[in-house]
Every structure is written in C-alpha cells, then in structure tokens.
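Working notes for the structure below.
A selection of the complex's chains, in situ.
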C-alpha cells in the first residue's frame, strides 16, 4: 500500500513512539508486509530469525524490536512491539471509513456498467465500463474492477485478510494484522455467485484478465491468479498463492498458501495442493500428484488382497 | 427455452446472417442446447463429430458451420460461427433486463408468502403460496418457485451457467454461452442459507418436491434433483447431473456433471462421485464406491506393513 503523499520518517517515529536509528531525513512512501515491500516502504519485523531478511529487503524503514546495526541509507524504528506499531500505522493511513450509503459517492463507476439492487460499493472503489454487478454483491473500499466484468449475486470482494499474530500471554490470543491491500479484478473476468475474494494484507489480490470463476470460490489475501484461468465451484485458494495463466482447477479443489501452480496445469476435482505444481500437467488426489501416477497408485491399492493371497501361498 | 410466440425460420436466418437450407416455411418455437432440444427448437452444432447427433436430434432447425445434407422436414442455418449465432439469438429472445427495483413489478408472488427485507426478486419470477423468503436472497429473472417453499438468507437462485467455449486464437480465450434456462423449485422444498442454484443453459434446473437442502450447497446448470432428497451442507453438484428421488448426500460431497445417482442412493460425507451410481446403495470415498467395500480397502491399506514383514520373513 502506498501513501497518498510521502511522510517524514521522523513523523512516523513520533506517531508510534519509536527510537529512530539511521537516516532521519527519509520520507516513507508506503507501508508493506515483508513479502511485498518496495523501496520507500515501511515494514516491520519482530522475530530475530527474520531480522536479516527484513533489513536486507527493499524496505527503506524497518520497525524492529531490537537496536541492531542500521543498513546504509535506511532507518530503523525501534520499539517493543513492531506488530502493534504497524497496525497503528495501517489504521492511520488507511482508516476504516464507515459507509453513509450503499454506493459510496467516492466510487467511480464506468459508462455502460449496470449495478443491480442491494449492491454495496464502498469508498474509493473503481469499476470500469460495461460491467454487470448482480444483486447483493459487496465490494469493500478501494477495490479496482476493470471493463466487461460480470459479478454474480452475493459475492464479496475485499473482506479482510485472515492473518493473526499469536499472543500466548493474552486472554484473546489472536491479534489481528489489519489489512490495507486491495482486490483487483482485471478486464473480462466473470465471478460466480457467493464467492469471497479477500484483500491483500498490504499488497493486492489479483484476478487476471479473462479468468472465469464459478460459484462459492474462496480466494485468500494477496493471491495472484493469472489470465484465462478456469476455476470451478467451491474451490478454495489460501493466501499469497500464485496461480499462473491458463490454469484449470476443478470443483472443490483446495490450494495451500505461498505456492505456485504453473502455467496450464489442470487440477482435478477435490484434489488438495499442499505445495507448488509444475505447469502443463494434470494433477489429482491429496496430496495432488500427476494424475496418471495417482490412478496407478489407486490401482495398486485394489491389488493388496491379491498380493496377500500370493504371500500366503508361498 | 420456448419463445413467447413462434418465429419464422427466415426471420431467424436473416437476423443471424445465415444461409437457409431445407424447409423455409418452418416456424421456430424455442431455442435449446443439444441436450434439451424438443421439436420446434433451434439448436446449434460446430464440431463435425457432433453433426450426426445434432441433425438426428429432435431439433427442427440447426445452426451449423458446414453445408451438409438437410434431413427431411428440417432446416439448416449455415454460417461460420454457430456458437456466436446461438448467443445472439439468446440475447435477442431472452435479453437481460436490468432491474429498476429490488422486487420486480413483473414478479408474481402468491398469497401468504412472506418476503423479508433486502431480498431481490427479478423480472417474470413466479413464487407460490405460503413461502418464506429470508433476507438477502437473490432470485434472478424467470425463476419459478412452488408453494410452501422456504429459502434461507443469502441464497442465490438463477445465476448464469458456468459454460464457455474455448477460443484458443483470442486474447480472452473463454467465450461465454449466455444461458436462457430457468431455476424451478417445486412445492415443499427448503433451501438453506448461502446456497447457489444456477439456471440451465437453455433448459431448467429443477429441485423436486419435498427435497431439503442444507447450507452452502452449489447446484450447477440444468441439474435435476428428484423428490424427497436430503442434501447436507457444502455439497457441490456440477451441471446436468440427475439425482433421482430419495437420494441422500452428506456434507461436502462433490458430484460430477452429466451423470445419474439412482433412487435412494446414500453418499457419505466428503465423497467424490465421478460417474453414475446405482440406486439403493451406500457409497463412500473418492472415487465413491460401495461403502462396505471401500472400508475393507481402507483396512487392507493398514495391513501393508504386516504384509511387508511377512514378505521379509519368507
């Protein structure tokens, strides 16, 4: 997430109550989790084992819970609880704005787009031309939708990322990472009824051009889906997955977070994908394997009684 | 889908720009995909291997991409892209009509039926007597609902079929078959919260009398479900399946398209049904097999280490 205008690192330090180490002349241009940082960004780290990754990332300003050596040209903001400081910044720079009406005045809706009754369109949403938004759809603030997009009834775009920090010492142990990313739906996408596509934690959840989603599909935060994919009903894809172009996922497939499904891969119905899959192949089962091999395995299972008979006869 | 009044085949030919071969006196009475055609219908075919099936079907008028011999008494409409011509006809004879209000003036709602707030009821919808439609339900145009039907909150009836033609030569490769079928809910059906039941491509998706659906169930386009079925939460049934009377599907079951589940069959939770199942039996697993056999198979899998020990000892 990028700020509307750069903010002095000194102002950030004062706001979150941090000790500023390093370059105090810096201007922060955005706020991002470590997976999404670009130069100018503020990020945070609170586990020693991730210090190096964070300090060496593209982030210019790092909120950190120990006074370590500051890399050349960067700034550290040192305080006890970087996670809470980051959340405080999200709430300041992308505060939740309660709606005053069902279709926000700050939403921009293109020519030829039809919005059916009972639709909610949040603040700062942008929708392109010749779209059709069916009834009871909810589009949270800041979503961006291209041209010729169809969204069927009851679908929800931009609900919060499901992302919590565990605080074993508290009564309520899951502490929410407030998300400030967006949902981006490119041109010519169709989304079925009753789908949920979450916003990214700090970056964007993207559905690529020409991709078609059936009903009741869940897409987690920050997941990026390529162009011309076909996703059947009740598929679930966790956060920060990368589904490349021309992938086909059949019904009720489950896809883990933080993995890549390569271009043109096909995953058959009800399969579970725990880790990355190479493109261009057909997969099946849990864990998903090349379908022809998995079918052979199922055949072997059926032969166990025969093997046992043979063993007994020896 | 049947037209409100018959249309001359010559008018159809002119509208889609086709060469008319055969009986030019015919009147078209409807428009249907090949799986649903009845006499009087226009259908289309664009793959040579399906020519015979299409020409010999009940369809009276066939849109086709090659000038072949016309069966006696029928008419061919010859042009390069039958799929696009068919879509053009759907858009002409069942055009999408944007809603001007949440409950259409053209909807007919029976005596004693309660419609809760935030419900959308589209054009030409018919709802019987003594129904209860809970909040945030969406009923697309042309749906037909019987008497004593209960529909829980957030459910969507009549979203578009998930049906595309692949156009490998285009930038957006999936070309949508615009659907003109309906959803029909018979008397005494109860549908849980957050379900999605798609309209047929050209025919009807039907939920038979007395069938009860739990929450978050997906029913694909043109699927026909019999009477007195019991379907548990999160079941997904693909398009054009036929579920006969008294079938029970437990939670999270997935059912493939174009198959039949016979009368009284029971499919246990999380099973996957890739092909037709005989009635009167209990099934389990993926692929779903008779439950007692599948359980025996799971038992054999647990014995593999024992078999291995035995083999090593020989």
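Remarks
Letters are used for the chains, namely A and B, taken in the order the chains are written, and counting of residues starts over at 1 for each.
Basically, a contact is a pair of C-beta atoms (placed from the backbone, for glycine too) under 8 Å apart; a residue touches a chain by one contact, two chains touch by 3 or more.
Worth saying up front: this structure is predicted, and the values here are computed from it rather than measured.
The full homomeric assembly consists of 3 copies of the same chain, 2 of which are present in the displayed coordinates.
We take it that only the chains that are shown with their structure count from here on.
Chain geometry summary: the mean Cα position of subunit A and that of subunit B are 32 Å apart.
Residues 96, 98-99, 101-102, 118, 120, 136, 138, 140, 154-156, 159-160, 162, 164, 171-174, 176, 194-196, 198, 216, 218, 220, 234, 236, 238, 252, 254, 256, 272, 274, 286, 297, 300-301, 303-304, 307, 310-311, 314 of subunit B are the ones touching subunit A in the complex.
Residue ranges on subunit A touching subunit B, taken from their complex, read 114, 116-118, 132, 134-136, 150, 152-154, 187-188, 190, 192-194, 209-210, 212, 214-216, 228, 230, 232-234, 246, 251-252, 269-270, 301-302, 304-305, 307-308, 311, 314.
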